[in-house]
Structure formats: structure tokens, C-alpha cells
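With one protein chain withheld, the remaining protein chains of the complex are depicted in position.
Lettered A, B and C in written order, each chain numbered from 1.
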Amino acid sequence: MNPFVTVWDFFGRLYHRLASPREFYKISRFTTPVFGLLFLLLTAAGTYLGLFVAPADYQQGDSFRIIYVHVPSAWLSLFIYMVMATAGAIGLIWRMKMAYVVVICSAPIGAAFTALALITGSLWGAPIWGTWWEWDARLTSELILLFLYLGAMALYYAFDDRKTGERATAVLAVVGVVIVPIIHYSVEWWSSLHQGATVFRAGGPAMPSSMLTPLLLMALGFTFFYGYCLFLRAQNMVLHNERNSRWVKDLINELE
Amino acid sequence: MTNTFMLYAMREWQLLFRNSSTLAQPLCFFVIIALLFPLSLPAENALLQRIGGGVIWVSAVLATLLSLESMFKPDYHDGALEQWLIQPRSLTLAVVAKVFSQWSATGLILTLFAPVLCLTFRIPVEQIWVLFVGLLLGTPSLTLIGAIGAALTVTLHRGGVLLAIIILPLYIPILIFGAGMVTQSAQGADITGQIYALAAILTLALTLAPFAIVGALRATID
Amino acid sequence: MSAHEISAADSHGHCLAANNLACQRGERWLFEGLNLTVSSGTCLHVIGANGSGKTSLLRMLCGISRIDRGDITWQQKNIAGNDDYFSGLAYLGHKDGLKNEFTAAENLEFYQRLNFENDPAKVDEILAEMGILACADLPTFQLSFGQRRRLALARLLLVPRPLWVLDEPFTGIDQAGRNLIERLCVEHLAAGGILILTNHQSLRSGPLKPFLNELEL
Partner (left out) sequence: MSPTQKRRFTIVAIILLGVGLATFLALRAFQENIEYFLTPKQVAAGEFEPGQRYRVAGLVRKGSVSTLDDGVTHRFNVTDCKFDVTVQYTGILPDLFREGQAIVANGAFSDTQTMIAAQVLAKHDENYVPNEAADAMMLAQANACDDATDSVSY
């Protein structure tokens, strides 16, 4: 059998299972604790390696260690927006219910990571650059991203009808995606105070592996944390949205 | 195609001229906001000259934002918009015509009037030209992007603040390039980069915003 | 709620069909599993209490409202983005789609041009037929509610359209006006048109009786 067809078929089935709120709920009951556990393990390992094993930087000394929170949250802030915009497009094109759930549930998590990236960046900038805040291309565009997240949340809650709100938010999420390449390339396009890319750059990461390993562990851990939060929030939302359906009522009866 | 565009555009212009207050309001607002700055800041010509470009840009952004709320609302409330939705004619073209006439009644007029304001800020003539070109390139993008927000909030009773929250972040790049152009030319630097950047934003907005506006209208009107 | 099946379309006329249609507003399902077929020469009267989803159904049929489940077809083709369908559809909702700033004639002329025609004489003719020729050059905001309603209904006569969808067409209209509209509807149906309407009173005793089908939500 053609392996491509098999893989394609697998994703097709997964898509259809995830598209049904009930199936999604079943799957997420299993994935949520797994994601939570992976988050704890990876972050614990990353924190230990980052704080106690990784050597101090030749210029910044120990203050560079904030990188292990700052960089993963900044990556996640972009990643979550991409997930939101993709899910929004899927929802609008194929009218997939669960895609809207992903859009709505991702927004506050994304906003939190963006805020974390901005705050840790500010704490880092104060000793190293000599300023808390600078109207630099990277910093400004990241701030715009925070406002976009907040705008998406505000738009969703402004509608009385949930479904209309979901569609409107999906449109806004798709429109706002233009900001993502701007943020990513801002350090290359404009000569900014913010440093260029350390990890994803031509010629490999500009960092020894003793410093890089904890960073990657933290990034992976944070991603699982996002998955964990997303599944938790989505579970709640699915139960709330479907509270009048048979399967949710059966579920509640089972508990009682 | 041009037929549909002209049909809707003519209708919009007729409506604008019957309702001349909608034409005058953004301009008055623009002038008043801009004049608040010389009144509230120390009366130093050097200071006014330095901030003038930025102040005029901020005023233009706010005046555009103010005019956006009434862009789709009247048509939504009297049912004209739902008639547009069920026409066999292209809704995208109708929206483009609407944005174009909206811009000609706000952005274009503000741009034409901006040089007069520049005189109160003692801005030298060369920079007035820079500001004029910047506004001419930037204000259509403001209306195009803002119309997405106007379409998203058309069914909401109190959509004004929300409109500002979702649209202003998207305005920031335009504001940075537009106002930066004036500052840079005052320092004698080259401004071709900013002109290209504003033109790029305008091209992108002109290509994609109409579809986003149509999508937003179809998503929210129920 | 009852799903009401109406005779299948004959091969010559037009046919509008809804399949397993569902409508959710807020957390409430207004209707679910609704099937209907309407074909040339029939009038579908949608009946139901306030808030039973009559207006929502009509707006779904016009492609204005979101369809939560199911699909709607016109001549076996889905209506989404179907130009063929929209050039054959006339809809009058609660809102009349008239601009206060324009005169009655100007309002009608705009819709006429939207329909790819430009014939001011015909506009006057239609206004006369609707009994509002005297208001032709008055700004629309000066018209009474009934006159506005007549003006909105005048749109139906601009070009022949096989499908009329009317949401409570008789509200605010006097007896003479009602007779006039009913006569127009009968002419439309006799010529092979389709009429879908909501109305709070029964239509069983009126001139529409021979064409009538009822759908209760």
C-alpha cells in the first residue's frame, strides 16, 4: 500500500475525529494529562540545566539566564498566533466547529505568553541594554501582537451570539497574521537594539550546546504547557457549548 | 465590473452630499485634535515644528477612526446591506466602491487640508510636501484596514471603543512610517524607504482588505 | 415543529429545496432536521409563534443568515455563491432597504440599475401601480410607514424574479394595499413563480388559497 495514502488517510481520520466535539472530548481526556506531565518533566529538566549546569555568558554573566523564559515565551507568542490564524481559516472555509474553539481558547494563552515575553525582555533589557523599554522594531511589533490578542478576546466577548462571535474573531485572527512575519524579521529588516536570531539562523545556533540544550527543553516544555492549557480550556468550552446534547448529559449522569 | 463599481460609488457620493454633516465632521475633528497640541504645549516654535508631523498623523488616524463607525451602520440598520448581500453583483466590488467613496470623504479631504494645518505648526514647505505625499499614500490604507473593523462590529450596539481596540494596533506601522517620514526629512535624511513601505502597505491592503471586509460582513450579519 | 414535505418539483419549473436544515440562536435550537421543497406555482406560508425561527428560516433561504447544519439547493445546486439563484431572488425583510436621503423614485432607480436596467419611465409605472406615484419625488423619510412598505414591495416588480421571499409583507398596510399585494402575488404564482412568506393571519380564506402550502415551525 502506498505509504503516502496511508498517512493521508490517517490525518483525514484524525481531522474528522477532532472535528466532532464529542470525539475531541474523548481524545483530550487522554492527551491533557500526558501534555501536563511532559510539560512538568521537560520544564523541570530545562530549569535545572539552565540554572545550575549551563555556564555563565562571557559578557552578560548570570543575567543571561532569563533567556530560558524569555525566548520560549516569545516563540510561543508567535506560534500560538499562527495556530489561531490557521484554525480561524479552517473554521471559516470548512465550517469546522472545533477550529473556532481552538481560536477562542488560544487567545488568552497567547496573550499571556506575549505579556511574559515583554516583561522578561524588559527585565533583561534594564541591566544589559541600559533601558527598560525602547521603541525598537522588535519590541513595538511584539507589543502590537499583544494588542491583537486582546482585541480578538474583546471582539469575541462583545457578541451576544456565540457563533457570530466565533466567526468574527476568526476573521480578525486571519487578518492579523500579517504581523507575524514582521515580528520575526524585524531584527533583520531594521537595525534594532534587539539582537538577531541566535538559534534559527544561517550557519547553526550561535550558542554552545550546554546553553542551547536547556533552551530547547524549556521551549518544548512551554509548548506542551500551551497544549495542556488549550486542551483544558477547550474541554470546558466544549462541555459548555454542548451542555444540552445527549452525550454531555450522559456524562454528567455517570458522574453523579 | 466597472459598472458595479460606478453604480455603488455614485450612490455613496450622492448619499454623502445629501448628508453634508458626515462630510464636515471628520475634518472638524481632525483640525480640533491637531490644534489641541499647540494649545496644551509650551508655545515654542521649535517644539511645534518638531512634533507637527506626528501630531497631524495622529489626528488623521483618529479622524479616520471616528468616521469608520458610521461606515456600514446606516446601511445595516435600514436593510440596504442585506439587499447587497443577495445581489448577483460582486459584493467585493461594492465594498471597494464604498471604501473608495468613504476615503474620498475623509482621508482625501484631510490630506488636502493638512498643508493648512502645517502652517500653524510652522512646518517648512519641503516637509509639507513630504507630509502630503505620506498622507496621500497612508490614508487609503487606514480606511481599507479600518473598514475590516467596521464590518466586524457593524451589528454591535456599542462598537466604537471595540473598533478602536481592534483596529489601532494594525494602524501602528502606517503611523510609524508616515510620521517617521516627516521626522527624517526634517533631519535631512532620505525618505524613499518610507515611501516604498507605505506603498507596499497600500498595495497589500488594496488586494486583501476587500476580501476580509466581505468575509467580516458575511460572518457578522445574521 | 413538523417537517413538511411538499410535492417534488416538476421538470420544467424551478425548485428550491432545504435538506436537514437546523438553526441555532444563542444556546437554543430553533428548528432541527427541517426538510422542504417548493416548486413553481406554489406559495409556502411559514407559520409559527413569535420566536419560532420564521425570520431566521427566510433569511437562511436567502443566504443572508448562517446555516448551522444542512444545505439549501436551487435547481439541485447549492445556493452559496450561486449567481443563478441570486439573480432569481427577491427578498423583503423587516427592514426595507430604503435610503432616507433619496426620493422614492431614486431609491427604486438604484435597485433597478442593480438589476442591470435603466428605465425611469418604468419606475414611474411601478410607482403608479403601487399607488404611490404622488410621492415619487418626496424624500423617503417623509413617507408614512405604509407608503414605505409599498415602496419596498415595488422592488418586486422591477424585473421578473421567479422566487419571492416576503417576511410579513402585510404589516402596516391598509386593506386596499393588502388586496393589491395579494393580486400581485397571485399573478406571480400563476406565471409559475414561487412565493415564500410569513404572516400572522391565516391565508386560507384569501385569493392565495389555490396555491397555498403551509409549514409550521
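Here is the rule we go by: a residue touches a chain if its C-beta (ideal position, glycine included) is under 8 Å from a C-beta of that chain, and two chains touch if they have at least 3 such contacts.
Note that the structure is a prediction, hence the values are computed from the model and not measured.
Trainee: Which residue from A:41, A:93, A:119 or A:197 sits in contact with the chain not drawn here?
Mentor: For the chain that is not drawn, the touching residue is A:197.
Trainee: With the missing chain put back, one of A:39, A:64 or A:113 would touch it. Which one?
Mentor: A:64
Trainee: One chain is left out of this view; which of A:6, A:210 or A:244 touches it in the full complex?
Mentor: Answering carefully, the residue with contact to the hidden chain is A:210.
Trainee: What does the interface between chain B and the hidden chain look like in terms of residue numbers?
Mentor: Per the touch rule, chain B residues meeting the hidden chain are 46, 90, 92, 177, 180, 183-184, 186-190, 192-194, 196-197, 199-201, 203-204, 206-208, 211.
Trainee: Over the whole complex, note the residues of chain A touching the chain we left out.
Mentor: Contact residues on chain A toward the absent chain are 55-61, 63-64, 67, 127-131, 134, 189-191, 193, 195-198, 201, 206-208, 210-211.
By definition in this document, only the chains that are shown with their structure count from here on.
Trainee: Which word fits the touch map of the chains here: line, ring, star, complete or other?
Mentor: Contact pattern: complete, every chain touching every other.
Trainee: Using each chain's Cα centroid, which is most distant from the centroid of chain B?
Mentor: Computed centres place C farthest from chain B.
Trainee: Rounded to the nearest whole Å, what is the centre-to-centre distance of chain A and chain B, using the mean of the C-alpha atoms as each centre?
Mentor: Roughly 33 Å separates the two chain centres.
Trainee: Could you pull out the residues of chain A that touch at least 2 other chains?
Mentor: Chain A, residues with two or more chain partners: 161, 164, 167.
Trainee: Multi-chain contacts in chain B: which residues touch at least two other chains?
Mentor: Chain B, residues with two or more chain partners: 222.
Trainee: Okay, in this complex, where on chain C does chain A touch?
Mentor: Interface residues on the chain C side: 24-27, 29, 66, 68.
Trainee: Under the definition above, what is the set of chain B residues touching chain C in their complex?
Mentor: 7, 11, 14-15, 18-19, 77-80, 82-83, 85-89, 221-222
Trainee: Would you pull the chain A residues touching chain C in the complex into a rising list?
Mentor: The contact residues of chain A facing chain C are 160-164, 167, 243-244.
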